[in-house]
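All protein chains but one are shown in place.
A and B label the chains in the order they appear, each numbered from 1.
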Amino acid sequence: MINVHEIEKISMNCSMTEFVGTTVLDTIGLVIPGVDPMLLKQMNLKKPYRSLGLLSSRTGAAGQINAVDEAVKSTNTEIVSIELPRDTKGWGGHGNYIIIGGDNVSDVRRAVEIALEYTEKYAGELYISDAGHLEFTFSANADQALNLAFDAPIGKPFGFFCGSPAAIGMVMADLAVKSASVEIVKYMTPDRGTSHSNEVIVAVTGDASAVKNAVLTARDIGLQLLVSMGSYPKSPGKPFLE
Amino acid sequence: MINVHEIEKISMNCSMTEFVGTTVLDTIGLVIPGVDPMLLKQMNLKKPYRSLGLLSSRTGAAGQINAVDEAVKSTNTEIVSIELPRDTKGWGGHGNYIIIGGDNVSDVRRAVEIALEYTEKYAGELYISDAGHLEFTFSANADQALNLAFDAPIGKPFGFFCGSPAAIGMVMADLAVKSASVEIVKYMTPDRGTSHSNEVIVAVTGDASAVKNAVLTARDIGLQLLVSMGSYPKSPGKPFLE
Partner (left out) sequence: MINVHEIEKISMNCSMTEFVGTTVLDTIGLVIPGVDPMLLKQMNLKKPYRSLGLLSSRTGAAGQINAVDEAVKSTNTEIVSIELPRDTKGWGGHGNYIIIGGDNVSDVRRAVEIALEYTEKYAGELYISDAGHLEFTFSANADQALNLAFDAPIGKPFGFFCGSPAAIGMVMADLAVKSASVEIVKYMTPDRGTSHSNEVIVAVTGDASAVKNAVLTARDIGLQLLVSMGSYPKSPGKPFLE
């Protein structure tokens, strides 16, 4: 048993079989090879997977959901649930808690590994300043996770833009949907669909080039408005949408 | 298009036509001259204004709502919606996201300008310490915004007191309503009417002098209790209620 009076002797290289890895945005990836039946019953899942993969972050939602979308696409797993706690470590948005299910633990572990890799990449389109934050994501081919979280049509291009304080998200959305022939699939505000976050979120579908243009327009607008508040945002990763 | 690898080249003097201004408490004021029809449909407004004014802050609720109340009173605009995200940048309260509607963009822009000016003033009655915060507001003549957010009777005096951690708000409220002949119009707690904020909020109406006395009593009590927690609060503005 761990001596709680000597916590600093615990290794940061976790050797538990449940541990998969960690990445940016206080994200941890874990697996449960065979969930305890009593706990499984409490979870009340639609389909009672025994092997579960977990991805969980203090900050970020769309990037990690897109990452899990990729993970599920390329493994024999399914999305079980996506929850968006009100978090972001003092900022105005969400963290995430995503469960992946599968018939065997190696599939689920592989899915969590892929999700962690993509989370690092997709974190590049999150921008955080002293005043607020912006988040963008794009998928050429949305799958289960983006569908469950944001009503993305499966197999279609998907774009997401989010701004905080909320008014920035609203103006971004207005100019983005005017800039390209896209269709709105989700509209979220502090009182609608969020966990009372200080954000306006709009998600769109359409032709890939139109969707991407809408996202890039939203990013241009959002960055200008966020900077107008008096501080420059940083990205926890490397911006990559061009 | 903005080069996201050189964000610090973006000017802090925003030149977008949608930009109105910024002020204390991470507040931004924006206008949308003519909202995109598809986005307008998603918003599901009771009255489909095309010109929208937006006021949005990371911190503060009553002060900005009172500011918007003044703005709507003196312009040809109306309140569309008031949302209170759980925010305050790591503290226990709300931010705000307020939409004003009008028939033309110059009315709406003027309303947002007025709201920004009054936000700076009303921020003087917000007090933030390491331990918690207090917020007060007073109006001699409540209008649409205070009515929508806090059931203030229109045309009547209105007083508001809020304390965090919640127990401070409760004791403030008890002593304030005992100190003056006022009527409670709103009572909010972490599970009632708030976005799970750590506050007790009470709003009152009555004769102007009684309402103001109740607010001043609440402030006296709140400051003593907040200071008892071991740190002194600061105001982001200049206290002005006397």
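The rule we apply is simple: a contact is a pair of C-beta atoms (placed from the backbone, for glycine too) under 8 Å apart; a residue touches a chain by one contact, two chains touch by 3 or more.
Since the structure is predicted, the reported quantities are computational estimates derived from the model, not experimental observations.
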item	value
Residue among B:Arg58, B:Arg109, B:Lys156 or B:Arg219 touching the omitted chain	B:Arg219
Hidden-chain contact residue, picked from the options B:Asp103, B:Glu183 or B:Asp207	B:Glu183
Residue, one of A:Ile32, A:Ala131, A:Val185 or A:Val204, that touches the chain absent here	A:Ile32
Interface residues of chain A (partner: the chain not displayed)	1-2, 4-5, 7-8, 10-14, 16, 18-19, 22, 26-30, 32, 35-36, 38-39, 42-43, 52, 54-58, 83-87, 89-90, 95, 97, 195-196
Interface with the undisplayed chain - residues on chain B	86, 90-92, 127, 130-132, 164-168, 170-171, 173-175, 177-178, 183-184, 187, 189-191, 194-200, 202, 216, 219-221, 223-225, 227-230, 232-233, 235, 239, 241
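What we mean here is this: only the chains that are shown with their structure count from here on.
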item	value
Superposition of chain A upon chain B: rotation angle, C-alpha, nearest 5 degrees	120
